[in-house]
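Shown here: the complex without one of its protein chains, the others still in place.
Now for chain A:
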Amino acid sequence: MEELQDASIHHMTAKVIAAIKNTKCYEPIYKELQRLVCSPNVDTHDMRNTLEDAIKGAGLETEIRNIVYNLVRSRLTKTDDKGLTHKQTSKPTVSDPLGYLKRAGVLWDRRVRKSLNAMCTELKVPLHGQPRISADREDFMAKWNELSNYNMDLANYRPVYAPKDLLEVLLSLKGPAKTTENTDQIPQWEFSHIALPVKNLFELRGHYADLLRSDSYLGVPDLTVQCQRILEGRHAPMCQQFLKKGCTPAPYRGALWASVLDSKLHDYDIDYWHKLRNAVWTTDHIVDKLVFKDIQLTASNDDQYFVFEDVLYQVLLCFSRDTDIGSCVDYETFPVKGKTYEGPPSGVVPFHGICMFAAPFCYLYDSPVNLYYTFRAFYIRYCHRLTTINTHPQGIVSLCLLFEKLLQTYEPQLWSHFRELQIQPLRVVFKWLMRAFSGHLPPDQLLVLWDLILGFDSLEILPLFAIIILSFRKESIMQVASLDNIEAILADLSSIKVLPLVQLALSRD
């Protein structure tokens, strides 16, 4: 047994080491290590101990620990799914019970790209972009900090897709027919037929147990002092633990998020940002228009975010050129016949509202480059699962299913109310889920909600919180009988306070 454990540790170590070598931080760390080896403190006769001390002394140990933590959290798990999804590790075949979902994911992605290609054809612009003519390039560079003053004709551009489009596809998902069931008795509900495992409230309470603990870390009652000490310690897991409290002091949120998402700036990051910026300056790409269009349709009109319009242009334009994103995001794979279409350099086709994923970060970071890397990491780890059809336990399908099951189990009155009105409850909350509430909750509360996403490393808080809001406004919803009226009741979330509501929902018996 011990041997097996040893072997597994060795296997893991080998994987981690191999993975570290592929990261951008490997070279600087290696150089730093070489410098340490040559330092007078390291004794050739006692290499092991003295070098270890030197590594600790230089703070390199914490850095390496954080890298390992992040690799284990993200890239290493990309191939072998963890925990709940053991069943899915098998190779995608047609007999896979979730095969139809994976297939839908691939088809959705293809459809989105196809739309983009069609738009290119229609407007006679090349998908790969074209060099900007020098006058345009100079104009673009001159207005880089005030792109709201950069004029272009966007009349012919429209968002490739909006939350509604994805919702329609999700609602039309059909699993393999189950002949044994009597369809008259089983309500034709949208997702209950999907065989994805989701938590129940009891399990959610277990997952979010730390939210109800009132103990203070480090024996210091003051949150600010706790926070400062944790940041001084630089341990990413500690930062993550702190976010679970849901009461992050605003001045430290940016640093905590960057630490948890491993997005602290390195020199090579700044270089890469400049590279992306140059790519935007030199090539004119159709996604630029879509980015401009999206910001003008959403953030520019939003009274919480309009002041950051120009920052968002920069961030999302660079985002569109970032080829690293494509390699970090794992898409569903399933053998599907037919043509494949190319996407933009980043692989992410801008959709209606994509800039709202980046907008909340404007309250955390003053400089676009800081903002960029934390936003990008957040997008890769969480947001992309909300806009693609996938079998991931935190993918949009699972979240919708979780929402549906929670509503059915814990708000049966509301559930039957919706059924009587023949309104699919998901229609009411889908935009919240797909945008992770950005643009719906006021920024101060949204940031608390996202603290919880990062702290508990899960998007499951989204459907849970959607249920909480429905439950909070239940009396009013019960009194109205149309989708429009229900939406009117739920339109203004400005009075919603995230933490007390979530705590209450989790603590109720």
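Here, a contact is a pair of C-beta atoms (placed from the backbone, for glycine too) under 8 Å apart; a residue touches a chain by one contact, two chains touch by 3 or more; residues count from 1.
Keep in mind that, in the parts below, contacts and distances are computed from a predicted model.
Novice: So which of "AAA+ ATPase domain-containing protein", "Ubiquinone biosynthesis O-methyltransferase, mitochondrial", "Polyglutamylase complex subunit TTLL1" or "Cytoplasmic tRNA 2-thiolation protein 1" is the UniProt name of the chain that got left out?
Specialist: Of "AAA+ ATPase domain-containing protein", "Ubiquinone biosynthesis O-methyltransferase, mitochondrial", "Polyglutamylase complex subunit TTLL1" or "Cytoplasmic tRNA 2-thiolation protein 1", the absent chain's UniProt record names it "Polyglutamylase complex subunit TTLL1".
Novice: Which is it among A:N70, A:Q240, A:S300 or A:Q408 that touches the chain not included here?
Specialist: A:S300
Novice: Decide which residue listed in A:Q34, A:S214 or A:Q422 touches the omitted chain of the complex.
Specialist: For the chain that is not drawn, the touching residue is A:S214.
Novice: Pick from A:R73, A:K199, A:R253 or A:H417: which residue touches the chain that isn't shown?
Specialist: Result: among the candidates, A:R253 touches the missing chain.
Novice: Could you please point out the chain A residues that touch the chain left off the display?
Specialist: Contacting residues on chain A, toward the hidden partner: 145-146, 148-149, 212, 214, 223-224, 247-251, 253-254, 300-304, 306-311, 362-366, 442-445, 447-448, 471-476, 488-492, 494-495, 497, 499-501, 503-504, 507.
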